[in-house]
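Only one protein chain is missing from this complex, and each of the others stays in its spot.
As written, the chain order gives the labels A, B and C, with residue 1 at the start of each chain.
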Amino acid sequence: MNELYELTPYLVLAISALASTVAVYLAIIEKDLIKAVLYSAIQSTFYALIFYLLMVPDIVLVYIPVSVGLLPAIIIVAIKKTERYEDVAGIPKSSSITILSLVVAFTFIAGYLLVLSHAITLDVFPSADARVLAKWFLNTTLWWNKMFSAMSPEAVTAIVWDYRGLDTYFETSVMYLAIIGALALARYFEIPKKEYREEVMGMSIIGKTATRIVVPMILVVAISIALHGHLTPGGGFQGGVTAAVTVSLLIFIFSTYFAIRFFKINTAILLRIAGLIGIALSAVITAIIAFSTGQQAYIFQNQPKVIAQIGLPYEVGGNLISGTLFLFNVFEFLAVFMGFAILFLLLSIPEEVIREVIRGEME
Amino acid sequence: MIDAKTYLFMVTYIAIFANIVISLYGIFVRPNIIKKIIALSIFGDCTLIYAILIGFRKIEPYPTIPIMTAQQPSQEYIKEFVSTAVDPLPPALVLTGVVIGLAVMLFLVFLALQVYRVFGTLDIRKIVRMRG
Amino acid sequence: MGLINFALTIMGYTLIGIGAFCQVVAGIGMNRFPNFFVRLHAATIAAIGGSFTPIIGCSLLALSFEELGAIRFFLAGGGFVAAVFLLVLAAVGSHLLAKAAYFSKATVLQPKAVDVLEEDVRIGEVHE
Partner (left out) sequence: MTVEYYLTFFIPFYLISIIMYVIRALKGPTIPDTVLSIDCLGYALATLLVIFSVYLRSPLIIACAIVLTLWIYALDVYMSKYLEKRELGE
């Protein structure tokens, strides 16, 4: 029998899941879209707590900026540019009863499947044992034998950029394509040329002063998350989305015309391309070294392998840098940060400018 | 066989399944495009949580994160680490999934804005009627 | 256990207890107060008394937690950074929200005793 106080994390897990269900239900049946966004933000904070208690801090670090910060911001901008209320004229009044009956039915199915899985495997669902693959990854992530190891104490970053590096490369290119799609939709729009004036534009003086103090601190936190990605929870993705908050704060608190002093769209695209080229180069850097010295190598090779003896140094001056993982984190930080900077700058273009452009295209 | 911890864990599992059902209702029935995007993001989050739930382990008193705190670990440390850490493979898959999901959502929002500029409404029923 | 560790532990638990009390008080206030501008008062208690204090307390507790080894300083430092961010940003966020809510008339002002800001706006001393 467990002691009662050992149940606390599991209890918090169950309570936050139930609270998130209430928030999701209200977010779906709410007619006011702004309130729906806020309810989904409540759901996101509870999901962050669930991820935290499932002991995956890497996911929490990337999930909080994305789902609590960036996604509500973008949907709020979209609602401000379009309409606020949903038209529910045709939907039957009994929709909440429909949802409840659906939920009850499918929940019974889920519970039945869970019990079935217990009965088949003769084991309870959160098993005490890990899979063989997981044990292999955990065993070799920082090991005395460099042939099979990534030489990084963080297993998640090791999997993302070493063991399964090619997957991550193609997933990064999917993200690149999505941003290219957004750029193509906004191809003729330009930020109007206006001077930033302190007293007319932006929010109150208190907000501006506090943001001036806080933005460098946020950048420092983001860069430290990115550069320590091979030692502590974090990495390029997490640092990039954390740094993207600075762009959104500059745009919302000061103005677009203040933000483009630091981030012009073309500069951001150039830096983003530099980051992507850096990722590609880091993927083949061992191959380049090997071919120039007449040896063999793999793509996405980090440490020396059996038939490919070239590898990057895993520590410099006693500090662990884990070979290519460090380079990947730096370049991924640049690519993600600048990608979201581009999207925010595009979203902040005034609607009149865009409408004039579209009217010109139609005629 | 089923103790209090497993029971509470099953409550979590079933509550998140309820979230999936509700968000699917939102995607299919609600007419507004922005509401559909919100429901889609909730649905994505729920599936990600399922991926993480698979990798969880029930260890006394509690499992640890898949990150070593020692820079030069000994054999005993590695053995203990492997026996207590959660599965690191689902986080690695979910990590890229979250960021790509955000980029795709952004693209959808840009599409919705373009639809509003051209058609003047976000109601999917009116847009379908306007065709032709 | 040394004397300093003992003192740090006691201080940590005390601050966490104060934080728990303030959170419950703020939660009750958040539900019982009549309108948005009065609820701002509960929000300040929740931010400073209920969050800043216990995070500092956890940092002190972590400093005295010798089982963790040298990595406990990481925990304490992270806690202090989070506390500093919270101290600066909670107040500024409430200010921005309150100002926007007042001038956009997105919230109701009833019941009210006196509204000095409205008179200042009418005279012309404050403008938005």
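Assume a residue touches a chain if its C-beta (ideal position, glycine included) is under 8 Å from a C-beta of that chain, and two chains touch if they have at least 3 such contacts.
Since this is a predicted model, take the numbers as computed values, not measurements.
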Could you tell me which of C:M11, C:A90 or C:V121 touches the chain that is not displayed? C:A90
Among C:M11, C:L40 or C:V121, which residue is in touch with the absent chain? C:L40
Omitted-chain contact residue, chosen from A:T82, A:T168, A:T286 or A:S348: A:S348
Contact with the hidden chain only, please: which subunit B residues? 61-62, 64-65, 67, 69
Hey, which subunit A residues sit against the chain that's not shown? 5-6, 8-9, 12, 15, 19, 22-23, 26, 34-35, 38-39, 41-42, 45, 48-49, 52-53, 55, 57, 60-61, 64-65, 68-69, 72-73, 76-77, 79-81, 191, 201-203, 207, 218, 221, 225, 232-234, 242, 245, 248-249, 251-253, 255-257, 347-351
By the contact criterion defined above, which parts of subunit C meet the unshown chain? Give residue numbers in ascending order. 13, 16-17, 19-21, 23-24, 26-28, 30-31, 36, 39-40, 42-43, 46-47, 50-51, 54-55, 58, 61-62, 65, 67-68, 71-72, 74-75, 78-79, 81-82, 85-86, 89-90, 92-94, 96-101, 103-104, 106-108
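Keep this in mind: only the chains that are shown with their structure count from here on.
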Based on which chains touch which, is the overall arrangement a line, ring, star, complete graph, or other? line
Chain pair whose interface holds the most contacting C-beta pairs: A-B
Centre-of-Cα separation between subunit B and subunit A, whole angstrom: 12
Taking each chain's centre as the mean position of its Cα atoms, how many Å separate subunit B from subunit C? 30
Counting only residues that touch at least 2 other chains, which ones in subunit A make the list? 232
Mind pulling the subunit C residues that touch 2 or more other chains? none
Residue positions on subunit C within touch of subunit A in the complex are 74, 81, 85, 88-89, 92, 95-96, 99
Listed in rising order, subunit A residues that touch subunit C in their complex are 203-204, 206-207, 210-211, 213-214, 217, 221, 232
Residues of subunit A defined as touching subunit B within the complex: 1-2, 6-7, 9-11, 13-14, 17-18, 20-21, 24-25, 27-28, 33, 36-37, 40, 43-44, 47, 50-51, 54-59, 62-63, 66-67, 70-71, 74-75, 78-79, 81-83, 86-88, 90-91, 95, 98-99, 102-103, 106-107, 110-111, 114, 118, 124-131, 133-135, 137-139, 141-143, 153-156, 158-160, 164, 167-168, 171-172, 174-175, 178-179, 181-182, 185-186, 232-233, 235, 237, 241, 320, 336, 339, 343, 346, 354-355, 358
